[in-house]
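Subset of chains shown; positions unchanged.
Note that the chains take the letters A and B in the order they are written out, and that residue 1 is the start of every chain.
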Amino acid sequence: MRESIRCGVIGLGRLGCWHARNLASSIKGAELVCVADTVAEQAEKIARELGVSRWTNDPDRLLGDPEIDAVVIATPTVAHADLAIRAARNGKHLFVEKPLTRHLEEASAVIEAIRANRVRCQVGFMRRFDPAYSEAKRRIAAGDIGAPIYFKAVSRDPVSPPAAFIANSGGMFLDMAIHDYDAARYLMGAEVTSVAAHGSVLANDFMKALGDVDQSLTYVTFDSGAAGDIESSRNAGYGYDIRAEVVGTEGTLVIGSLRRRDVALLTSKGRTHDIVPAFPERFKDAFQLEMAHFIEALREGGTPAVTEEDGLAAQEIAAAAQASFEAGRRIELQEWRNRNR
Amino acid sequence: MRESIRCGVIGLGRLGCWHARNLASSIKGAELVCVADTVAEQAEKIARELGVSRWTNDPDRLLGDPEIDAVVIATPTVAHADLAIRAARNGKHLFVEKPLTRHLEEASAVIEAIRANRVRCQVGFMRRFDPAYSEAKRRIAAGDIGAPIYFKAVSRDPVSPPAAFIANSGGMFLDMAIHDYDAARYLMGAEVTSVAAHGSVLANDFMKALGDVDQSLTYVTFDSGAAGDIESSRNAGYGYDIRAEVVGTEGTLVIGSLRRRDVALLTSKGRTHDIVPAFPERFKDAFQLEMAHFIEALREGGTPAVTEEDGLAAQEIAAAAQASFEAGRRIELQEWRNRNR
């Protein structure tokens, strides 16, 4: 086994900083050697905070650094494809935040570069590493619910990101619902064959000008004969609400809880539990575990559990959902794929 | 106030018997004077059990009985329209189980008969009387969640009724989802403007030959600008699972619980709660309260809270959902209404 994996992180927004912190302090076998952000001050600030000796505002310096084994790409989505391809060409292993790329056609180029340069890639679908999701997967595999026949997911953000973010996000289906498209494939052990997507603007009027929605619903069918539905919302208000269910022929698994801490307040107004306010609290362990898995896979020479192929599959569902929403009709994925070639 | 309302019940299947028992034993101001079922033995058996002196296998004898003020129609759906019209012509007030009629065009005739004969009518959407649903309604009206912007419902039966029942049921949308179409109108305080319905056969292959599905999903929009989704399933296996949520701009209400009784068993295998097994346990209070409300409305000369108009509105949504499912596209209700005239 390799002694340790020397890592660089590109993009020091909220998620990039999380990954950097985890790599610097709590991932066994990882060494954070460089951080990059187009805003030099941010790169320097994070480097100092984490005791990292190198920082840069030029991603190419990080990508060209021969002492770096693996690169975490956590920039805005639009930059993913270009950075991923250049990293692969420099022989760096890749951890790419979701979605793999902004446009579906870019994804193929990324995958080609990964294969041509024989590097390995993990996509940031951290839910697979959440203890509840992975326990559910384990139980389904163990046959505890018989054959899975229906998948149901609800993902609600407390508030919408600002218009500037939404404008570059790729839209509700690519930016948000994609987590559940991946969870659906993971938990159902099946591929999506059709999507019918609906959406509305319920609370954020600025979405209309951007052609986006703040609430969506995707009905999906699977090649196993199963079906499912996925609600995504920017409008929860009360907190960060992530749930999933897998209905099986012999039992049903219910994943998730709103509960922030195990303390309840009882008064004459009722029994009140705090609600998980935002994604870092909900998925703190998952972010840590996905990165530990990535580093371990690299050290042991194995393939990460969530590859660029998984990234592509979920991205394709998201693109088809977007097309379905725009066309106002159901889309069969195989047919749509053929037409789009 | 009228001393007491003399009632007859037509159709002594599971629901008809419940209504008859409630009228005979626990509805203040009601008197059950006659029961009818096409199977004479069943009519006699229930009459004896409840201490009712008159029974018949001929609904017309009940409908023509001058001592009867109100009739409960709990027959198979196909017979609703004819019985309701004849009851109205005989001057009887009507409690009609959902759906109002099997076919949408029959519903208009029923409504006309009700108006022409100046009788009053309540439709059996008992969820409105469930303490949890009515508490939710009360809180929405009190402004506790601001403006309602999303409605979500899950209704899952533990197992499908047999093919013989399904064949005459009018299908998933009319027979089952209709409860949530009504709950949606009730809780959202808004009318449905479009439906997009999807469905699959996941566990009961016989559905295919009948052109029905055992799992459906309806995406709806409301004239208030709100949206919603409604899952209906015959495949829960684990019990009778009825839930609803209303997301508002200031808060969200969650209705329902799987919990049968307040007893949990703890063993090294986990903490286990019994699950509500079937609809009578879940809606026992609601069935009682809806009938008490009907009788009280008749005694006080008021209009029942769930009228034939509500019956029609929900039925229309169901018919449009069926059409949407068959056509594979979203249906705007106004346009569809115009075309169907």
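FYI, a contact is a pair of C-beta atoms (placed from the backbone, for glycine too) under 8 Å apart; a residue touches a chain by one contact, two chains touch by 3 or more.
Small disclaimer: the values here were computed from a predicted structure and weren't measured.
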item: 2 chains shown - copies of the sequence in the complete complex; value: 4
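The rule is simple: only the chains that are shown with their structure count from here on.
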item: Distance from chain B to chain A - Cα centre to Cα centre, in angstrom; value: 42
item: Residue ranges of chain A touching chain B (in the complex, touch as defined); value: 149-150, 152, 154, 156, 196, 198, 200, 202-203, 215, 217, 219, 221, 225-227, 229, 231, 233, 235-238, 247-252, 328-330
